[in-house]
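The complex is shown incomplete by one protein chain, all other protein chains being positioned as in the whole.
Up next is chain A:
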């Protein structure tokens, strides 16, 4: 049995906002099946009573004083934008046609 199906990969690609071509889906589905089969080895480790680590070091939240500091100018912030209008990012429509 395969670890992951082509349909599942297509679903994950949609969730990841990746418009993949059919050939890419075929290719990735086969490769991801091998990769997931290999990484599933983590399940062999008996770790029921082991706490998970999200991080290498013990961390506590870090705060700084809430002071006004100089930031980017609008020109700097918009310098890399694909499209700009009236000192703002211009983006494609975000609502459906009917809205």
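Here, contacts are C-beta pairs under 8 Å (C-beta built on N, C-alpha and C of every residue); 3 or more make two chains touch, one makes a residue touch a chain; residues count from 1.
The rule is simple: contacts and distances are computed from a predicted model.
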Name of the absent chain as recorded in UniProt (options "Glutamyl-tRNA(Gln) amidotransferase subunit A", "NAD(P)H-flavin reductase", "Translesion DNA synthesis-associated protein ImuA" or "Phosphate transport system permease protein"): "Glutamyl-tRNA(Gln) amidotransferase subunit A"
Chain A, residues in touch with the chain not shown (by the definition above): 4, 8-9, 12-21, 24, 27-28, 31-32, 34-36, 38-45, 47, 50-57, 59, 61-62, 64, 72, 76-77, 79-83, 89, 91-96
